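A single protein chain has been omitted; all remaining protein chains appear in their positions.
Up next, chain A:
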Amino acid sequence: MEKRVLKDDNDRVDGILKVTGQAKYFAEYELPGLTYGVLVTSTITKGKITALDTKAAEKAPGVIAVISHLNKPSAAAYEQEGGPQMKIFYTDKIFYNGQPIAIVVANTFERATHAASLVKATYAKEDFNTDFEKALKDPKAKKLQGQADYKRGIENAYKTAVVKLEERYFLPIETHNPMELHGIIADWRPNNQLTVYAKTQGVKATQGTIANVFKIPMENIQVNSEFVGGGFGMALRTWPLEIATVMASKHIGKPVKVVITRMQMFTMVGNRPAAIQTIGLGANKDGKLTGITHRAYGETSTYENFTEGVVNMAKFMYQCDNVNTAYAIVPVDLGVPIWMRGPGEATGAFALESAIDEMAHALDMDPLDFRIKNDPETDQQKNKPFSSKNIKEAYKIGAEKIGWSNRKNKPGSLIEGPWQTGYGVSVGVFNANRGKASVKGILKADGSLHLQSATSDIGPGTGTGMTLIANKLMKIPVNKITFELGDSSLPPAPSQGGSATLSTVGSAVNDVCVALKSAIAELAANSNMDATANFVDVLKKNNLPQIEVTKESQGGKERDNYSMYSFSIHFVQVKVHALTGVVKVSKIVSVGDSGTIVSPKTARSQMLGGAVGGIGMALTEESIIDHRYGRYINNNFADYHVPVNADVPEIDVNFINKPDPYINPMGAKGMGEIALIGFSAAVANAVFNATGKRIRTLPITPDKILA
């Protein structure tokens, strides 16, 4: 039996809280007088509410209030003209099926749930369309430019190439589905003082959004979000349901808690939008790419535009003088999408990395050799050298570990009973970002260091990474360092997204540690102590219980001179059952090229998580809509299949672990996104290698294999 102390410096700093049930997520705060809100949602897809009968609900036991567009409290920004179209409770318009139209607040969850079922809405219905492919074909349907067209060299050069291909790839809607249900606790007190317990990837962003909507000062709003049960992008904004909850609390003068249902997770908090992409590739006989064209359409809502980086990768990943891209968005009557792990880049990489494999096959080349042959020395899009890129080394490590030499270039060559074996490879790439963040460090005479920043941890292990950075610089034992986050009153930091937290906040931790060290050195010099004197002795000698430093940190000019990306290579082996069409991912080797690995244990887990998410994206995940009604029909975990334990083989995670010389003091680049980006293509490529069937529509379900 082990005591409650961490045994290894690389263990997660909040591990004990998480394994003992002591970690508190937003819904778990006990507030005096807490009430429960349940949302009533639209049952039509488009139109207007003509009447809302709340009488029965209001009379139901325990009900405190029913709030809707008929009686909402003031949200100052929504009183004004313009602004967002979806102003919750400030509009009688219905934009999609499942849109929140009222909130019922009662003194227990059960009572609120029952009363919500008693609210009856009457609508004036309008024609709608939730079918993305139909909208795309309809010449009358809107198509909006999502990103400026890009052209380098000759447009559509692939068309005149010696070897050419043009293929279309389809990706369905996927839903983030973190295990924790979304929601918020809002506690609006007199004098416009508000405390919220939120599930958010950015406490400062939540604070800012609420301040804007209600036009109250930021300082009046306290946002707490210490533990977040996964986000994968869906908690990157403050959703209408959260504003509704704040309104409810303002209306009744008591704290209100809303936890939405798993079904509502499909309609209220965004999803990865469907995408239709065409890739054109041209090459000469030697296997050199001569033209890349990437055109994509992404889905968006009618009330808000959503765009992402679907066509980014085509512009720089391969050496090619002729590249052009285009990206448009197509509105349909669904809720607005939001970035889902790997975001648009994962969507784009599925198409591009499948097409690259197809081209290798057309050239009768090993897809690995083809990639290496077209690997660029510099970024042709930005016309800059890469800050660091060890992709060839990564290819080598991965190929060796997966046993690439066992692969046959001719598809369908490896057969054992009913099982066909195949190998696939793909690349993932994502911007290596660094933003601006502040960190406060308090160095104490008891030998401890306390660090604070209003950053988040949705799971990657922010506190663990920051602790290890400080541990390395300050030589203070890990168990004497604490890192506080998820509180809007701490020094500001950006939201956790785009794989930037370690780079951004970690740099500020670095700068704080450097400043603390020089402050100690100065104190030591002033008190005639040796420059190497221990800080505890220096503080004691100076009769100081502690010193503190706050630093704001951001990158400099290095980004003008270098192109900065993180890379990953995914190798998979699949087994495909010839009779049933079942695909089993039987072996995975992922190699991350993302600079220095600061926190090896949590970094490895992030790569595992990306691979598991990638298995779902490749084989099972698809949010299905019945377009007659505009409703999701598989909006639960029994019908929307995320990978379970038995779907996942052992995963061999490797890191290049070489510092990037330019990006930040740690030399570390982000890796949350690259863990997933490209993975689905590796599976599709392996399925092709196993069976000779090229599946260009995700997910790769048995019916498609057998078709």
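We take it that a residue touches a chain if its C-beta (ideal position, glycine included) is under 8 Å from a C-beta of that chain, and two chains touch if they have at least 3 such contacts; residues count from 1.
The rule is short, and it goes like this: contacts and distances are computed from a predicted model.
Asker: UniProt protein name for the omitted subunit, picking from "ABC transporter permease subunit", "Probable septum site-determining protein MinC", "1,2-phenylacetyl-CoA epoxidase subunit B" or "2Fe-2S iron-sulfur cluster binding domain-containing protein"?
Answerer: "2Fe-2S iron-sulfur cluster binding domain-containing protein"
Asker: Out of A:E79, A:E110 or A:E219, which is the one that touches the chain we can't see?
Answerer: Checking each option in A:E79, A:E110 or A:E219, the one touching the absent chain turns out to be A:E110.
Asker: If I consider the whole complex, including the chain that's not displayed, which of A:Y96, A:W188 or A:F232 touches that chain?
Answerer: The single option touching the absent chain is A:F232.
Asker: What is the set of chain A residues that contact the non-displayed chain in the whole complex?
Answerer: 1-4, 6-8, 11-12, 14-25, 27-28, 30, 55-57, 59-62, 108-110, 117-118, 177-181, 227-230, 232, 259, 261-262, 458-461, 601-602, 604-606, 608-613, 636-638, 642-651
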